[in-house]
Structures are given as C-alpha cells and as structure tokens.
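These notes concern the structure reproduced below.
Only one protein chain is missing; all other protein chains are in place.
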Amino acid sequence: MSNLGIGTDEWVAQHEERLASQSPLKKLFARIPLWAKWGSFFLIAFLFGMLSDNQYLLRVGVNLALFIMLSYGLNIVVGYAGILDLGYVAFYGFGAYGYALLSSEQLGQHWPTYVTVPFITILTAILGYLISLPSRRLFGDYLAIVTLFFGQVFVQLVLASDNITFPWADDYVDITAGSNGIPGLDTFNLFGYIFDDIKDYYWLLMVIVLVLTVAIHRVSATRIGRAWRTVREDALVSEVMGVSVKRVKTLAFVAGATIAGFAGTIFAGMQTSVFINGFDLPLMVMIYAAIILGGSGSLAGALIGAIIMTILPELLRVPNYGAILFFVALLLTFFVLSKKFSRFLIYVVSIILIGFAFQLAMKAIGVTQANAEDWVVGFTGDLLKNWLFVPENRILWGNFAFILLLSLIAFFSIAKPIWKHVLLPFIGFTAIFLWEVRLIADVSTTRQLIIGAMLVVLMILRPQGLFGQTRVEIL
Amino acid sequence: MSESLLKMENVDTFYGSIHILQKVNLEVGVGELVCLLGGNACGKSTTLKTILGIVKPKAGTITFAGEDVTKVGTPGRVKLGMAVVPENRRLFAPMTVLENLKLGAYVRGEADPADLERVFELFPKLRDRQSQLAGTLSGGEQQMVAVGRALMSRPKLILMDEPSMGLAPKFVEQSFEMISNLHKSGVSMLVVEQNANMALAIADRGYVLQTGRVVLTGSAKELSGHEELRKAYLGR
Amino acid sequence: MKLFSKLSAIVASSALALTGLVAIATPAKAADCTGTVAIMAPLTGGVAFIGKEQSGFAQVAIADVNAKNGSKIEFKEYDTQLDAAQAATQAPNIVANKSVIGVVGPAGSQEVLAVGGLFGANDIAVVSPSATRTNLTAGTYPSFFRPIPNDGLQGPGNARYMVQTLKAKEVAVIEEKTAYGTGLAKEFLAEMKKLKVKATNFAVNEKNADYAAVVTRISKTADFVFVTFQDAAKSQQVAQELIKQKKKAVVFGSDGSDQPTFKTPGTYVSGFAPDVSGLAVAASAVAAYKAKTGATSITTFGPPAYVAAQVIAEAAVRACAAGKTGDRATVLAEIKKTKIKKTILGGPLEFTATGDVKGGRFYIFQTQKDGSRKSIG
Amino acid sequence: MLKLSNISMEFGALKTLNDLSIELKEKEIVSVIGPNGAGKTTLFNVITGLYKPTSGSVKLGSQEMLGLSPAEINRAGIARTFQNVRLFLNMSVLENVMSATFGRTRSGLFSSALGLKRSRKEEAEVKEKAQELLKFFGTRLTGYRWDQPAFSLSYANRRRLEIARALATDPKVLLLDEPAAGMNPKETQEITEIVGSLRAERGLTILIIEHDMHVVEGVSDRVVALDYGVKIAEGDFDHVATHPDVVEAYLGKGSTATK
Partner (left out) sequence: MDYLGQQLINGLTLGGVYALIALGYTLVYGVLQILNFAHGDVYMIGAFLGFFAMTWLGGPLAPTVPVALMLLVMFLIAMMGTGLLGIVIERFAYRPLRNSTRIAPLISALGVSILLQNGALLIFSPSIRSYDTSSYIPSTLGFSVGELTIDSVRLGVLVLSAVLMILLTKWVNGTQVGRAMRAIAYDKDAAVMMGIDVDRVIRWTFFVGAALAGAAGVMNGLLLRGVSSGMGLIPGLKGFTAAVIGGIGSVPGAMLGGLLLGVIESLAQGYLSTNFADTITFILLITFMLFRPNGILGRPMMVKV
C-alpha cells in the first residue's frame, strides 16, 4: 500500500515511456547536428552550381531559390507571427514591377542595379509598413481578407494603369503596360559585372539564401523571434507580458514584405520581363502550400516545402516519373492497408487476375481493343500492354473508370472490413486502368491531379507539416 | 451494492502511444452516487470520456444498463441513458436557456414539454429566464442550466465533471446540495472531483485514480479515513 | 522482423520501378525521319481549354504528316499555364532536348516575349498559333512565325469594315484586359480615331463574369459593340444582354468570338478562315481531334495549332529528304520556305520575311436567324 | 504601491465595477473574494490595461496607469496570471518564461540577425534568468521539462509556469487570478507557500483572487470582498469571513464545510 505513488507528478512518471515510443529513425535524425543538416543542403547546391551547365536545371535552381526566399518571408509572417497575410505575393510583384519600371523602356529609365535594387527593396519595406498600419486593427480571418484585398488591389492597379485618362488630357497615360507586361528589362549589372548567364543569378541567390537562412535562424531563436511566436500563440497575453504587439507584428510584416520585394527585383532582373499574372493568387497559393507542407513556423520546413513545390511539379512533367510515383504510391498504399505481407501478395495476385478476367470478359462481349500504339506511354505501358485490355473508345472508358474509382473509394470508406478486402483489388485495378488509359497520356492534367492529391494526403497524414511540431490550438 | 448500472472492466485507453488508462475497473450501481478522485492528469477526465464513448478504449469492456456499449458511439450511449454535466458547465453561451435545454434532449428528437416542465419545477428560476442568453447568467444559474440540460434526456446516469471547479464557496455548496438532492430523488451519479472532502461527504462509494490506475476503492467512509489518501489529497 | 519484411517489399517494388526506368532510357529504334515537336501551351489552369485544344490539334497534325510521309516525328507537351515565367523555365529544357526541332506555341504573346530570344539564338523555330501581338514580328525574333494574321491586321480591318461598309457612327469597345484583348482593342481604337468615329472604350477584367453593368453603360445611340473576348460565351452574353436592355447596338466579335456558342442573330464576327463551319479541308482534322480528346466543340485556338504543327513537321520531313534529319537550322530554313496551297484554315500559307502570313486577311461573318454564319466580307 | 481610486466600469447598462477603491502597500498581500461575476477579473483587466474603465484612476507609486497600453503597464511593473491559464502552448517551457523578458531587453532585429556580441550576451542572461525562475518551483519545472512544449504540462504545472512567466517581467506588483483553481489540497498548500515566499524572497506586492478559503486565509494580510462590483467588506481574514454580507453573498451558510 505504501507505494501507491499518490501525489507524484504524472508526467515525470511517464517521461521514459514517451522517450521509448519515438521511432529509431527519428532519433537518428535528431542526433545529426543542425549545422550538418543545413550544410549538406548548401553543399549539394554548391556542387550542383559548380558541376552543372544545364540551363534548364540551373533555371529550376534559380526558381527554387526565389521560392525559398518567398517561403522564408511568408514563414516569418504566417509561421512565426501568425498573421494570415493573403496579399503577400503583391510585395513580390511590387519588387519586380518596381525594378522593371526603373530598368526598361517603359518609362525610359535605366537606373544602375546597385541603386534600383536597394531602392525598390526599401520602398517595398515602406509599403509593407503602410499596409500593416490599417491591418493592426484586425485579427484572424478579417485580417486575411483585407490583405487579400490589398493583393488584389495591386494586381488590378497594375492591370488598369496602362490606360489612365485625366479629365484635362486628351490622351491616356500608360504606366504599367497592363496585361501586356513589360519586356526587355536590363539584366543585373553590378559595377560592370553583367549577369548575362543564369548561373550568375544562381550564385547570387545561393549567397542570399545562405545569408537569409543564418539571419532568420538567429532572429527566430532570440528575442524578436520569441516575441513573434508569443503573438502567434496569444496576442493578448503577449501584450500583457510586456511585448509591444503592434510593433512586433509590424516588424514581421515588414520583414516578410522586404524579403519578397527583394526577391521580386532579382526575379525581374533574371527574367528580364514582368507580367502581372505571375503575381496573382496561384503563386500565393503555392507559397502557402510550401510553408504548410513543410511545417508552418519551421525554417527547415519552409525550405523543404519550397523544394517540394518547385521540384515535384517539374519532375512530374515527365510521364515516367509520374508513373513511378503512381505505382510506388499504389504499392505502398496496398502494403499499409494489407498490414500482412501475405495479404499484400494476395491483393497483388488478385489485381493481376482481375486484369485477365477483364480481358476475357471484354473479348467475350466483343469490345474492340485499341491499338497499343495509341495508348502506350512510358515504360509501365510497355510492361502492361499484354495484360491490360484497353477498349477502343479510350476517353469514354477512362471517364467511366474515373467515376467508378471515386465511387469505389467512397464505398470502401464506409464498407465493412470483409467487403474492404473484396473491394481493394478492384480499386487497384481500376486505378491502374485509369492511369494507363487516361492519366499518363495527359501529363499536364495528371501532374495537377497528383499535386492536389498529394496536398490532401500529406495534410491528412501529417497535418502539422513535415517539419512542424504537433501543435495545439485553443480557439 | 445494488444492481449494476455501469460497469467498466479492465479498460485500457491510449492517446497515441501513451498509455492513459490501465486496466481500470469501475462500477456504478442503480441509485448509487459514486465519486472518482485523483490528482491532476491522473486520467479522471479520460475515464469520463471513455465512459461517454468520446475516447475509444483499446481493450476492456464497458457495460451500461445491461448492454455492452464498448462499440457504441456517444449518441448511442446518451440515448441509452447517460448524461453529463461537463467541467466548467460548458453551456452554449450565445443560445437561450430554452435552446440549451432543448439541446439536452437532442437524442430524443424534439424536446418533450413534460421534461421541460420537470426541469422548471426543479429550478423555478430558469422558467423566468428561458429566453435569456445562457452566457449572461450568474455562476449558480449556469450550474442549474447545466444540470437541467442533462436531465432533459431522462438519464439513468448523470456524470458530473468537477462540479465545484472555479465556483464561489456558496455556489459550491449549492452545487453539492443539488447533487445530493438529485441523488436522493433516485438518479444514479458518477461525480469526478478534485475536492475530495466534499465529494466523499455526499458519495456512497469512491474510487481513487492514480497514473491511470485505480489504486484505491471503498465506501466513502473508508476512504475518508484512509491515511495516505488523507495526506495526499485531503490536506489537513 | 515485421519492419524488415515491409522494408524489403518497398525496396523490391522500387527496384522494379527503377528497372523499368532504365529500360525506357535506352533509345527507341531509330527510324528514317525523326524529331520532336515541342508544344508549349496552357494545358492546365484557368485557360486550359486553349492549351488542350492547341495541343490536341497539333498532335493530330503530326500524326497526319507522319501517316502521309512515313516519318516518325514525335511531340512533347510543355505546360506553361500562360505564364511567362513558366515558359521561360521550360525554354532551356526544350533547347536542351536535342531531338526538338521546333516549337508549336507558346500561346500568349507575353510568353513569346519571354522565350523568343532564347529559341532564336538556338535556331529553334517557334510557330505560335495564337500570339497575335503586332510587334512580335518586328524582326526581334528571327525564328518566330505565326500562321494567323496579327492584331495590326484584324483591329484596323474590323474598324474599317464597321465604318465604311456597315456605316457605323458610334461604337463601343469592350476591351478584355488580357494580352490578346488589350492589343487588339488598342489597334482598333487607333484606327477609329483615324476614321474620326466616336469610340468609347470599356476595359474590363478577364475575370469579370457579368457584363450587365457594362452593357447598361453603353450608349443608346451606339451602333456596334466591338468585343475582344477569348471566350465566345461572353460575347453571346453581351449580345443577349443588349437585347434584354433594349439597346440597338450589335455585337461585333473578334476572332476570339469565332466559336459556335456565339450565335445571336444579326451579330458579326471576324475570323481568319473564309468559313469555319463545314470547312471541308478541316473536317477530318476536327473529327480526329474530337475523337482524340473527347471534346464536344472547338474554338478558334485549335485549327491554327494544327497548321503550326503541320508547318514544322513538313519542314522536318523536307529536311530529312535533304539528309539533314533533326537539324534545327535546316528545319528553320525549310519553314521559311513553307508553301501550303490550302491549310485547314481554308487559305494558302506562306510566310513573310518576319514570320507573318503573307497576304493574310480576315473574313467577316454575320450570324443568320437560324444561327448559321454567312460570310460577308 | 498600487492605488485604485473610484473605479467604475460599465458594459452597456451593466455595471461590473462601481466606484471601487483599493490600496496596496508595499509588500502587502491582499486577496479579492466574491461570487462568480462579482467583477474580480474585470478589476484585474482594468489594472492591466485590457479594459478602459468608465472613470477612476490606477496609480503605481505616483505614476498613472490609465491610458497606457497593457505592455507599457507591464513594463512599469505590473504582471499577472490568468484565471483560465493562458500560456504560449506551443512554445517550450523555457521559452515561455524567456519571452516575458521582452520589455526588459533591447536587442533588435539586426543585432540578432548579425549575431552581435551584445545580443548573444543578452540572450545568455535571459536564459539564465528563466532557468533560475523555474527552479523556484522545485523540481517540477526543471531539467528536461525546459524544452518541453507548454501544452504537455499538467494543469497544476501550467499554473506554476504562468507564475514564473509573470515573474520574468520583473514586476513590482503581481496579480494572481485563482492560482489554486483545479489543484488538489496538497498542491493548494504548495501554492500558498509559494505566494508567501514570493513576498519574502522577492519583495513583491501581491493582489490575489481566490475561491479557496485555505489559500485566502493562509496568505492574506487583508481581504477585500466584492459583490456586483461593489466592495462589501474589507479587513483581515476573520473580519471578512464572518461579515454577514460576505456570508450571505459568497460563503453561504455552511461556510465551515468548505473550509
């Protein structure tokens, strides 16, 4: 009776248990020092820059670096300070258009790069400050919508400002060239060094990203960073604990805006043209996806998220990569769902059998088979062409398969366990059929479908993002 | 002990990988008032959630009113006759008192006027306030609405989660008086309390929970006299 | 053990996938005449209908050329979402792909601006089926061609027809703020100014959905409403709304409106083919396209893409005949010599020195009571 | 030290505080009791600047607090805890405490980003201070606990952490809102002792809201009883606890049972 343990601290008692429940991989990863993880990323980036001359890959690298800057910036605003800023991408556009107007024939200005870039970056910071002023009064979703409006005002203003008529003037004034965009910008020219190769931008951006990483990491771990997070957690308490909430929020807003504006100037110099549709909601959405996938509030998460959102869509342009992703995901899903290896094998065999049965059935009812040349795309098609029966009217069959698959999955989710086992192989077969008949042939749409599915699945599996901590929120 | 109303047998509950309840056995008889005591994070509210079916146990069975309800969801259990007065009362503040009461009868479909009448008889104050927003009531009145709401589903068993928490001494007293009266009128109850002194004063029996295990059980009288419990929970 | 068996299964399945990958890495057996035509188009996103149709028609054209000449020319899609930055990212990818001999696209003038220089420097022909901005053929992009007339032809042409033939006294313009719509409206307005006819411009956002408010603004005395939409359903809406609001003005659509959904009787539309509906030369291509994609209708964006792909593929075949299979410079030179008697657009095709259609012109139709179109000029 | 004079607070027609005056001398511990809804927490909100009272004044020493922002009031030397424990749940225990030093530290965005010596030194000091404050609560909040997110703490520990966080702002006056709520008798006793030692060791002036009469009796120099925003009794514990109005409105007839 004496060791009932009444009154001992419960969590202390469970400490060991919680430690033991961590997976070994996680522990191993936790043991690698921070600098080594980051270092390896920059080392790879460095080696790639040294070794590669592939213009396309370098361009993707530059896009990635710009995207990293954007997600770093947004991560400060959303991830650290918890301000849901849906107009963030306007700062990027502002930076780009600012640079464009001062470095092109549009207004006949050709300022030197070392003046334009700091000038525009500071101007973006001021803009960020001005926009944060009215935003101080607002919270949560109301702030989100107002920032969204700001973003839209920017887009609409740029679109409309190619045709400003004044009551006193006969002709109209064209400032931004509207939907025509501004082509023919000066590339960067730093004290005589002309950035005429994509690699110049690659190195420039690598240095910037490195510096930003170190700087943001330091800030986030110290006084200001802590204050940002307290504001995110509970602004009211933060204020009561002596944090000047308005100032700290403004600081986050301005810091994010500045980074975005800076990135914008580099983008404009690299691209040597700017068009407004590149600074609208779709990009905004992608940046959000990046930081949330990576784990909102985590610097590494912002980086990984940016990598996923930049590299994956590029990879998926190649049908075979898409196929690998699809089949590996399919196998993995079946593996996880079957729980036992033997059952997994049964599923696979069943799918194969269903394929042959389908073939026989189709031939029996006299459906004409499509010419293999018409539908085989990529290596999986080659592998499967003798097994998979593809009817002639592929599009129609594909559409039916699509709807059938969705219905099967819907049934699966509510079915009794026994029926689930029966349904699974059919789901698998329908998925493969759909993939080969319809999806792989239409890479671009498929690419979007995969990205969409990935966002949903990743969020369900890891709602806090890849590098995010489990969070609790009190509303 | 009389005929059993609620029975938990060897219940194990997990949050993720953390083992919260470990082989918990607990029983409430018809017409009994049982209290569940324990310190912070010992699993008291998890026990309550497990009984209500909000948390599903990994092992063990829960029987209620003669039926195995281990796999039954919360609505089903409420339909069978469980009702709860949650911690901090948890009224629907922006809704009227009447709406709150009607929600108590949710599982029965539309509320029965006779049930409403019974609640108003029990708490005449509420009758005048039925169209007032619940959030604007005083602490004691809120407690009445919470109990009234629980009664609306004609429960066989009322679960009370920390009825004294955050209340002024006077209201605490009223609260326990109310519990005691309800008990006397024949309702079975399970009361979860930090305030062991008061709980034991009105309960028939009690359980002490510690790190997810039932470490002590007995009649209220036995527990009040238990030396170690005294030292840990009852203060002086 | 459990973990191990799981892992091994994963490894096995990925290995299987990798073997497959290696298998396709080995090149297909070389045929006599090869090469890849890259298709740059907005295949997803808000205006996917443009890209999908262009790509579909281009594929049909390549298949047709292959069938006719026994060549094995392939195609590859590059999705740009009508975004210049994405086009610029894909351009070096296309340049790096040594088998690419020419590009169908990009769809938008702004994309051509972003990638034209790079392709020009690499002797890759760019044949855009829908980039109509006038200044693209100013000589800056030596490898740029388009099988369709430019805005400089359509805008002023329509203006003159409206004023001189249809005797318009007052005109309203609905300028859709896209690269296409703005460019065209500017050319049109400039000509109207020259002709000294009152023209009021209403610039509207592409994302605008309801044109009732704009129609209400249109003066009661206006004779015509010139619209520069890319989606004919919008032109139809404006036409119907004019009737509902009892305005006398008649919609005059640019080639973007040249689709069957725009069919209010009495309206006008300009297009670059003499008669789109029931054009015999185009029938088989249209049928093939519909069968291939499952589309139910076509717009004006598709057929030019057929011609663009045809131009490249045929040039490639001629290059092969000259023993220069897959040589970009030769293909480019051959494209300059293009001479097609009758394209599926209904007319002959030759290019000027700067890449425009030689003798290109627009045709004007009026919609009849039964919804059919009658060519009137 | 802290002087509230003639404070009235109205929400529409509702008067939550009515011409209330309370004065705290240096190092004094005063308890505020009263039924739920009597205006106790409103009083705290007025003192910390979250609510602007309709009339009255709040003075810390000779400095007027009304009109200052909550952050400024905090930096002037008033810190508080919250009735329903409001920690920065997703930050570590240590960070929770460190964050409260914001008003007493200087390093800005750039000096942090550049990792200047000044900022690193400050950071080290802040960390040391936070650890020291946490040690104040014995072993409950030390060791591996420092890096744990605050949401993983038990209810009682959250209350303790909240007090530590308030202390990190270097207050002269500490306002505690039901520090013993949700604690069992043993833990309650611990809190009582801690409150006592806060005054003894750190020289704090403390205003405390509490329902648990053991705590009130154990710590208070003086007790103020409120009902409907009006002061109904003031004096030492025994005086207030036996005051008929207090018994009627707050303690109830069988008040001894609660005790």
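For reference, chains read A, B, C and D in written order, and residue numbers begin at 1 within each chain.
Quick note on the criterion: a residue touches a chain if its C-beta (ideal position, glycine included) is under 8 Å from a C-beta of that chain, and two chains touch if they have at least 3 such contacts.
Keep in mind it's a predicted model, so treat the numbers as computed, not measured.
Touch with the chain omitted from the figure is made, among C:A121, C:A138 or C:I243, by C:I243.
Of the listed positions A:S104, A:S296, A:T380 or A:T430, the one in contact with the omitted chain in the full complex is A:S296.
From the options C:E53, C:E187, C:D223 or C:E314, the residue with contact to the chain not on display is C:E53.
Set against the missing chain, the residues D:N45, D:T169, D:T188 or D:T205 yield one that touches it, D:N45. Interface note for the absent chain: among B:K44, B:R149, B:H183 or B:H226, the touching residue is B:R149. Where chain B meets the missing chain, the touching residues are 52, 54, 73-75, 77-79, 82-84, 86, 90-95, 99, 102-104, 106-107, 109-110, 149, 153. Along chain A, the points of touch with the absent chain fall at residues 78, 84, 134, 137-139, 141-142, 145-146, 148-150, 152-153, 156-157, 160, 163, 236, 281, 285, 288-289, 292-293, 296, 398-399, 402-403, 406, 410, 413, 438-439, 442, 445, 448-449, 451-457, 459-460, 463-464, 471, 473, 475. Annotation for chain C: contacts to the undisplayed chain at residues 44-49, 51-53, 177, 202-205, 207-210, 212-214, 216-217, 231-234, 236-237, 240, 243-246, 259, 261, 263-264, 293-299.
Just so we're on the same page, only the chains that are shown with their structure count from here on.
Minimum number of contact steps separating chain C from chain D: 2. The most centrally placed chain, judged by C-alpha centroids, is A.
We define each chain's centre as the mean of its Cα atoms; on that basis chain B and chain C are separated by 71 Å.
Spacing of chain A relative to chain C, judged by their CA centroids, is 30 angstrom. Counting only residues that touch two or more partner chains, chain C has none.
Across the assembly, chain D contributes residues 154, 157, 186 that each touch 2 or more other chains.
For chain B in complex with chain D, the residues that touch the partner chain are 39-41, 138-140, 162, 165-174, 194, 196-198, 201, 231-236. Those residues of chain C that touch chain A in the complex are listed here as 5-6, 9-10, 13-14, 17-18, 20-21, 23-24, 43-45, 48, 51, 77-79, 81-85, 88-90, 92-93, 95-96, 109-110, 113-114, 133, 177-179, 181-183, 201, 203, 205-206, 292-294. Note for the complex: chain A touches chain C at residues 54-56, 58-60, 63, 156, 159-160, 162-163, 178-181, 183-184, 198, 267, 271, 273, 275, 277-278, 282, 314, 317, 320, 323-324, 327-328, 331-332, 335, 341, 344, 378-380, 382-383, 395-396, 399, 443-445, 447-448.
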